[in-house]
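All protein chains but one are shown in place.
Let's look at subunit A:
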Amino acid sequence: MTWIWANLDLLWDRTLDHLVLSVPPIMLSFLIAVPLGWLANRYRAGRGVILTASGLLYAIPSLPLFFVIPAVVGTSLRSPLNLVIALTLYGVALMVRVVADGLASVDEDVRQSAVAVGYSGWSTFWQVELPLAGPVLLAGLRVVAVSTVSLATVGAVIGAQSLGSLFTDGFQRGIQAEIIAGIVLTVALALLLDGALVLLGRLLLPWTRLAATSRRALRVSRSAEGSG
């Protein structure tokens, strides 16, 4: 405990480093995954290629990927940019499937109604499909946020400063309190970003709280239908 009180500045700095390292990948992966997920949902051939590629990408262990990226992109091994790229790739790999599934879950009748009342393809996407897929996208983005914050710590072993530096430093100097503080702060930061996303979801998707109750009602009526 005394170590923590004596090093509050350090903990604060590492938390800020961690935030700078993990927030851009979360936002980037969402921005990249939406068009890719749309492609995967729209074109059957695209679906196979994009989903297989994202599945394989997600299977690649993080530390080796941190070493491979400099060789592909040409950045220096110690550059934090490698970490941002790698975390973005993982986020996209997770998110693409969610976007494709979310868009696919939009009722076909609703889509056709939108076309019938005169929406163009472009405005159907922005005003009908994307908002209706919103809750699914939000759920996916929350998973991306939590796993990105957790994964970003791994970069510490190749020298990218983050909350993970507390693990490597604490291990080398044998300070348990430092490692425990790092774990607690990482989990807290993950929860904080998760909470921020939930809040953002309430603002952007105000109808979802209402929908949660009606969906439950729908599920009851459907299962009654199924067993009948």
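Operating definition for what follows: contacts are C-beta pairs under 8 Å (C-beta built on N, C-alpha and C of every residue); 3 or more make two chains touch, one makes a residue touch a chain; residues count from 1.
Criterion: contacts and distances are computed from a predicted model.
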item: Chain not present in the shown complex, as UniProt names it (candidates "ABC transporter permease", "3-isopropylmalate dehydratase large subunit", "PPM-type phosphatase domain-containing protein" or "Protein LplB"); value: "ABC transporter permease"
item: Which of A:15, A:88 or A:153 contacts the chain that the document leaves out; value: A:153
item: Touch with the omitted chain, as defined above, among A:8, A:49 or A:63; value: A:63
item: Of A:132, A:160 or A:190, the residue in touch with the unshown chain; value: A:190
item: Touch residues of subunit A, complete complex, unshown partner; value: 41, 44, 47, 55-56, 58-65, 67-68, 71, 77, 100-102, 104-105, 136, 146-147, 149-151, 153-154, 156-158, 163-164, 166-168, 170-171, 174, 176, 179-180, 182-183, 186-187, 190-191, 219, 222-223, 226-227
